[in-house]
Each structure stands twice: as structure tokens, then as C-alpha cells.
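Of the protein chains in this complex, one is absent; all others appear in place.
Think of it as A, B and C in the order they're written, each chain with its own count starting at 1.
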Amino acid sequence: MNQQTTWPHHELGKELSNWGRWGDDDEIGTLNFVTADKRVRAAQLVKTGKNFDLGMPFDKDGPFPSGGFRINPVHVMTFMPSDTASSPDGMISADDMVTMGLQSATQWDSLAHVGYDGFFYNNVPARALNHMAGATRNSFARAVEHLISRGVLLDIARLKGVDRLEDSYEITPDDLSAAEARQGVRVESGDILLVRTGFYQWFLEGDRGHFMGNEPGPGLDCCRWLYEREVAALALDNWACEVWPSQIKGANIPFHQVAIRDIGLTLGEMFNLEALAADCERDGTWEFFFCAPGLKVTGSVGSPITPMALK
Amino acid sequence: MNQQTTWPHHELGKELSNWGRWGDDDEIGTLNFVTADKRVRAAQLVKTGKNFDLGMPFDKDGPFPSGGFRINPVHVMTFMPSDTASSPDGMISADDMVTMGLQSATQWDSLAHVGYDGFFYNNVPARALNHMAGATRNSFARAVEHLISRGVLLDIARLKGVDRLEDSYEITPDDLSAAEARQGVRVESGDILLVRTGFYQWFLEGDRGHFMGNEPGPGLDCCRWLYEREVAALALDNWACEVWPSQIKGANIPFHQVAIRDIGLTLGEMFNLEALAADCERDGTWEFFFCAPGLKVTGSVGSPITPMALK
Amino acid sequence: MNQQTTWPHHELGKELSNWGRWGDDDEIGTLNFVTADKRVRAAQLVKTGKNFDLGMPFDKDGPFPSGGFRINPVHVMTFMPSDTASSPDGMISADDMVTMGLQSATQWDSLAHVGYDGFFYNNVPARALNHMAGATRNSFARAVEHLISRGVLLDIARLKGVDRLEDSYEITPDDLSAAEARQGVRVESGDILLVRTGFYQWFLEGDRGHFMGNEPGPGLDCCRWLYEREVAALALDNWACEVWPSQIKGANIPFHQVAIRDIGLTLGEMFNLEALAADCERDGTWEFFFCAPGLKVTGSVGSPITPMALK
Partner (left out) sequence: MNQQTTWPHHELGKELSNWGRWGDDDEIGTLNFVTADKRVRAAQLVKTGKNFDLGMPFDKDGPFPSGGFRINPVHVMTFMPSDTASSPDGMISADDMVTMGLQSATQWDSLAHVGYDGFFYNNVPARALNHMAGATRNSFARAVEHLISRGVLLDIARLKGVDRLEDSYEITPDDLSAAEARQGVRVESGDILLVRTGFYQWFLEGDRGHFMGNEPGPGLDCCRWLYEREVAALALDNWACEVWPSQIKGANIPFHQVAIRDIGLTLGEMFNLEALAADCERDGTWEFFFCAPGLKVTGSVGSPITPMALK
């Protein structure tokens, strides 16, 4: 692999690198911005007690097409009331099991998910991942406890006055700033930022093909904005958290590369922001307490989640 | 199945039944006690921003013995940096998958997990569970958004002045009240109650056999206490959330039967309460913001979780 | 469940019942027809050494639609050459894992697969199946060693002079006899009978929807023919081994019910008979040595197989 690359996203990555910022052993990147004080202030945002479930159901009707890269969750019953013949007191019970991609449906991508030139975030070599132990560095298991903070939602679809953004629309830094201005909110250090494209509606309408296709999302230029604002984690209501296909010829998910590997930014995908955004538009409050700790799977690269927002 | 049973736990269950209390269609039972107002007050407990991860790691070294009822989580890498030959820009990535019981390690039991005499909570017949759809009633998917509330920890081991309770020690209602008195805290309507036995230390010390064996835990008599206090959910630091083996001859997990089926109480198991309890003992504060939303798996009977407590 | 049924297939089942024929403990039904002598004579059919693989590949591109009843096999690599850093001598290795329905793709249905009125073959009650142990009676594990015998192929598509039979064409006993006459072969006691409809070509052409749809296959009337000929096992080149949809209103897979439960006939599905049939047509020899032992999974209901025919 060629370290002397001149790819524009790699140039940008070098500029925005957080490697070493929190020590050579750091495995959570910008989640370091979520301080104890931040959690206190996030909790103070809970004023009415309204809660919003931002998760996609985990089931066989999930977004992935048959024969593709990832499978939809396979849920099976492993014990059933009919198995209780041996209970003298009539006890019945049920148990179940799931086989699922840890990046199935609504999910976090850890800092072991994407890198380039042989390295992941914070100088972690590709060989830090192996099949026996999974991700021995940058595992999602390190991130779990840090995914509670102030959440801010920026609604780019509403900014543009549309139901949902066009396929492959590239969200720009100006869009993010304009959304802040329209909404009267400001993204601050340690926030978990949710960006709405409206694209999730394709999934709700049952058009998985469209949903999993050419999606609107942040372009590479947003990386600097996110870096400067010290965003702790970013999540979108689409499948790849960035504009698809890539706007840079020959570059595969360049936003992921810079965001995850260089900035150390945990990314969230397939968040259902519909109800939350409607409520925020109604009450004018675009900040909330956000939690989505996920599962502490040892050596994991990502985690399925059912994120919650409280206002 | 004989509806005319005279089993003592079933008699008690009839007395403490919450069936119909929140309507005939209710599927979440005592989680109804978690009101919007409750969430607001829970959030106000976040004062220092300290956070505590109460979860067991999900991995092959989990608590279940080989050849037994449930398997420990099987985590496999499904994509690796070595697969990226087709990326002209040197992008590398990784993906992973898990096969796991939904009641693996730290978990919630939903109201579809245990019943008796052919019925689960709120008059749901056994046939409401099937293999195609899982639990069509009382699924954990209904409970997800309600598992955020005020948490209270009662430390029975510290009450008794021991490192950990003896095997098969039966926790009584008096123990719960005495722990409240010692700690200066009171369990209120809508709380998520965590009860510490210290038994989790067997797991931490690597003695899975002991941990999965004859455990201390609440006896049947605690049901009335939990009912009267309107506890929303109960979790322990052991594997079955109740004293084992059963103190009633011929009755299999009688506490589960009454708590889950009659009271409609969601139960949590294998919570790591060690660090949290030590901190509470230190600062004298036994209440906190608690969240453990889990995964919205359609038709699921339980959910793996990494619960968080914030003070 | 009503034992006094007057369903025509159940009437026929009573007439053709093999219950008790090989003892009350028998779990393999008509596979009892495969005697040691039968195996000797089957082996004598190997004259040129030509071998034919009758299996469908097991992979994610299998026949099952997304979100349906069964999943296609999920094959994952669990160890890879990149994991061998610790081998001083440069050893590399790979390992893999599969999650699959035991009735995925080419398969046998055991005598625990289908029954009616609460019973499976040979008076085995439904409760003989449970989640801890699977099928404690009639498991496929009992059948494994018996699935080697003389194979005979009857080509109904060629009989009718068509490339493939029409959708939902019902194969009759007369068709079977006519195919024997045309081909100059006779089905005898202990044979494993393969019946070709040509429907497999839909799968080969990539039209999974058509392949998994309204298929031609044996109608209920064929049961008597199969019973009288003492066929040991029957396999087809379609997904359900019988005409679909059912020709009896209200009856679900009636042929399966009688064949498996009453006659005790092991059924095979999704066999690729294209090359074998072409060869048989060419050389006029429609009998061969057949083996498809499958996997001895304890308590299993079926087995994936890659069947082989030798001539």
C-alpha cells in the first residue's frame, strides 16, 4: 500500500488528524469530547420527559437485499411453551437467538471499521484485527459507555424545504451552518450530531432498493466542519452516513475514511429521525439528551442499537 | 394444563396480578410506571456526570457452559482489511457478525419469557408465540423505549456485612427495607431497581461454574414488596434474578412466574454492580439516571444490553 | 386436533399406512427396504465410473427470497491467512462457518418433518420434538446410513416431450408407469426414485421466483404407486416434491402428509437432474448407484446434501 498517496481525501485527513491527541493508546477518538460535565448538561435538557425511539426494527424485513454483503437479522425461537412438559407447576417459557451483522440496521461504526493505507485510527495497523479476537484495538467495546451526550438534530431536508433530499445530494458545510441558523441551535464540543436527509422515508414506504441506493449525505468537505466543532459522533438517517456514490472518482467512501480514521469520529447509520424531527420543528427545540450505548461485544467493529432521544 | 392449581406462587400471583390494569392490550406491564415526569426527575439525578457500565462483555468466554441450554456469543469477522484489493485509494474496512442468545450475558427478560398455566402476562396465550414471528405479544420490542428511568441500587451484601451473599441465600422483603434504611434511599413508583448480591464476583474471578450455580436472590415473598412499591423493572447481579434452586418444591423459578406473568415486571440478569455499588457506598448516593434500552428485535423474548448508570 | 377427520388424503394415508410394519420403534420407514442385498446390487450398476453431482450450491444466491420462511446459507470465513502472524514457519490457514437451514437447497426431509392430527410417522406424537433435543424420534440422524441404494430416474418432462413441465402440472401414477415403459426401466423395492420435471431449469436460468412458485409435481394419487412399488425414498428437481399449490382445497402439502407420515417415505428436494437425465437419455440406462448420506445432526429434521449418482 502506497503511503505517498496524493488522494485529496487523504490530504484532508492528514490535516484533520486527531492521532495522538488523546494519547497513543486512545481508542475512542472524538468520543473523548464527551466529558462528565457534558453529560450533566445533556441531562438538563430533559424537560418534558418525551422520549423518541430512533431505531429500525431488527428483523428479516430489514434493508439488506438477498444475496448481498450483509444479511438481515435472523431471529429464531430456541425454547417455547410447548417444551415445558417437565414443569409440574405448569411453568412455560420461551427463549430466542439472533444471527445478525453487528452493522445490521441502526448501528454504530467503530474506529476499527474503516481506514486506509494499512492503518485505522490512531496508528492502529490492519493486523490489529484478527479472526480469533476481532478488533484488538479500536473495538466498539471501548466506545459503549461514551455514547451518551447532548444530541443535536440538523434537518437538511426541512432546510431545503423538501420532504426528502434528492438521491446523491451532497450535504455541504454551508448546509450544516444554514440549518443551525434556521433552527437556532449551535453544535458544540462533545455533541452527538444527527443529520436528517429524509431518506429514511424510502425504507418506511417499503422501497428498500431505493433506500439502499444512491443516497444524499455529507460530502468530504463536511469533515472540516465536524472537526472544528468537535462533534463526538455523527449519525444519519441513511445507510452509509455519506453521499453515495462517492463524489471523488476512484475513492470508496472517502468521508468514512477521513471521519473514522483521521478524525476518529464514530458514525451512526439508519437512524429513524422522522418523529423526532417533526417534534423539534413543532417545539423549536433541536437539542436533547441522547443515549445509544449499544452492545459491548468483545473485539467488535460495530454495534446494533436502538438509540433514544429525551427532551 | 390445570387452571385449578393450588400452588402457593400461583395464589400469590392472582393476588398481585396487574392484568388489565393498563388495558387489555398492554404489553409492557410495570414499565407503565415510567412516566414522562419520571424521566425528567431521573435526568435531574445526573450531577457529576460519572457513568458506570453495568454490562458483561459479550464473547465466547461468557458464563454458559459448553453443551448447555444457551450458547455464549459467537463473534465472527465477515470482512477484513485483507479483502480490499479492489480499492484504488487503499481503503480498508472490517465488518462482523454475531450469533447469540438474546438472553446471553447481561439482558432483559421480556413479558413473553415466562408464564404458567398456558398464559403469559395480561392473558396472552402461549400460542401468541410462534416460530415465524416470535412473540407476537409481550415482545421485548415493545419495552425498549421504556427502559430509561431513575435507578436505585440496594446492596444486600453490604447490608449483611459480607463480600457476597452465601449460595442460595433467599433475599426477603425485610432485607430490601433494611437496605433502604441503611442506605437512606427509598424505592418509588417507576424506579428500575438494582439489587446487589455480590455473586457477580464469582464470574469476575473466572469461576463460571459457581456463578451459574446455586445463587442468592429474591424469594417469592419479595413479589409483594415489588408490587407495592410499583417497581418498573428489577435487575440483579446473578444469572436468574431469583434464589436458586427454588425454595418451593416442584416449582420452577416461581419468582419469575409471579413477577413476569402476574405483576408484569421486566427482569434483568447478570448486571455488573461492583463498581457502581462501591461508588454509592463512597458517596452515599444510591440513586441515579439509568438507561438500558436494548435492541428492538421484532418478536423478541429478551435483549442483550450494556446498561448504563449516570450520577 | 380432530382425529375424526374425513379429509381424503387422511383417508388414503390410513390405507397406505406403514405404521408398525417395521416395529413400533422404527424411525426410518421405507428406508427399511434398502437391504444389504440391495446395496450389493446397486454397486453392481457402476459400469463406466461416470459420476453425477445432483446438488445445488449452498450459498447466499440460493433459492429462498429475502424475508421469507428460510434463509439461504450464510457462509463466513472464521480464520484467514492474514491471521497467521504467530507462525514462525510462515504457515497460513483458513477456516469457515455456515448458518443454514437443514432444509436449505438440495435436501432430505426426515420423517419428523411433516405429520397431521398431532402425530408423525409411526405414532410419534408432536411432543417428541422439543427445542433442547430437536426431533427425539424420526430424526434424520437415524436415516443417514440408509440413503445409499439403487437409484432410478423417471423423466416426466421427456415423457411429455417438453423441456419442462407446465407450472402446477400434476404428475399421475400413469405418468410414472408410462415413463417406465418409455425408458425400459422398472422401479423396484428399495429403490431411491428420482423424478424429473425439468423445473430446475428455472433456477439455473436465475428465475428464483418462478422456481419457488407453482411447481409441477406428484399428486396425491402417486402415493399408492410409491407404496406398492416399495420405493425407499423419493426426490424431485423442484422445491416441494409435490404439485403446488395443493390440488385439494384446504389441504396443505397433502402428498407430504401421506408420503412422510403414513408411508414413512423420506423426501428429497431441489435435486439437479439435468445432466444425469441427459446422460440417461443418451445411453438408455436409467438406473445407477445412488448415495446421499447427508449429515448426522443429532435431533435434525432434515439434511442438506450433495447427492451423487454413479453409472
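In the analysis below, a contact is a pair of C-beta atoms (placed from the backbone, for glycine too) under 8 Å apart; a residue touches a chain by one contact, two chains touch by 3 or more.
Model, not experiment: these values are computed from the prediction.
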Contact with the hidden chain (one of C:Gly134, C:Gly151, C:Gly198 or C:Pro218): C:Gly134
Missing-partner contacts on chain B, residue numbers: 60-61, 64-68, 71-72, 74, 77-80, 82-83, 85, 95, 99, 126-127, 130-132
Footprint left on chain C by the chain that the document does not show: 1-2, 5, 7, 9-10, 35-40, 42-53, 55-59, 61, 69-71, 73, 75-82, 87-103, 112-118, 120, 126, 129-131, 134-135, 141, 144-145, 148, 250-254, 256-257, 289, 291-302, 304-308, 310
Absent-chain interface as seen on chain A, which is shown: 69, 76-78, 80-82, 97, 99, 132
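Operating definition for what follows: only the chains that are shown with their structure count from here on.
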Same or different residue numbers at the chain B/chain C copy interface, by half rule: same
Angular offset of chain A relative to chain B [C-alpha, multiple of 5 degrees]: 180
Separation of mean Cα positions, chain C and chain B [Å, integer]: 45
Gap in Å, rounded to a whole number, between the CA centres of chain B and chain A: 27
Interface hub residues of chain B, defined as touching at least two other chains: 69, 76-78, 80-82, 97, 99
